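What follows is a set of notes on a single structure, which appears directly below.
One protein chain omitted, others in place.
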């Protein structure tokens, strides 16, 4: 890991954006702690349950997760942090098939930890703030 | 304060986003210097005048301030900086009442200073670049 812990946590979030947009399940898996819990529109899921949903056929063929600057609160010894991040997610419809787009305002409230030498998400609460 | 001054200034801006979206007047107050001047659509206001406007009933029930990466120019001794930040502000209407949304492209040009051990906004010029 290079950069400050703040830089490393921003990198984690950007790696998430690329992996989720590319539906790269292996890359996504490596961004979460094995015991991670993800709470969102499907309730609370384990990492494996959540990854299985992500591997399912997509409702929208493409997406772009534009993830804002995180609000990072480092914990005492520097290997844990609370991270609160706004994001705008563009779910891009198949225009040729007449499918429209969906734009979501999301808020990710994460607990991130250093695990095996890198920052990973140990807990995520994903909340949809708006959808248009 | 942890992180570099750049990290701390980014944190200040994100705290602003959360406080303004939650209309947390106490939190907002703590993000500005007591002698701050805020220039925007209502002319130039003192911190207290601006906070009084923020405490008034909202035109839109909810908002999401997605604040971009700041362009930070540190000043000589590291306790002052000029900060130029783009933001997209989603003003979310009450859909049940047929109220539409408003999206604003904003530019915040700030002078920030270290005051009582933390970064605060000493002067803000808020300009609406576009509204749709």
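Here the chain labels run A and B in written order, and each chain numbers its own residues starting at 1.
The definition used in the following text is that a contact is a pair of C-beta atoms (placed from the backbone, for glycine too) under 8 Å apart; a residue touches a chain by one contact, two chains touch by 3 or more.
From a predicted model like this one, the values you see are computed outputs, not experimental measurements.
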item: Touching the absent chain when the full complex is considered, from A:53, A:75 or A:101; value: A:101
item: Chain not shown: contacting residue from A:14, A:59 or A:73; value: A:14
item: Candidates A:92, A:114 or A:129 - the one touching the absent chain; value: A:92
item: For chain B, the residues touching the chain missing from this view; value: 4-6, 68-72, 74, 84, 86, 88, 105, 129-130, 132
item: Hidden partner interface residues of chain A, rising order; value: 2-4, 7, 10-11, 13-15, 17-18, 62, 64-69, 88, 90, 92, 101
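Operating definition for what follows: only the chains that are shown with their structure count from here on.
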item: Geometric centre distance via CA averages, chain B-chain A, whole Å; value: 25
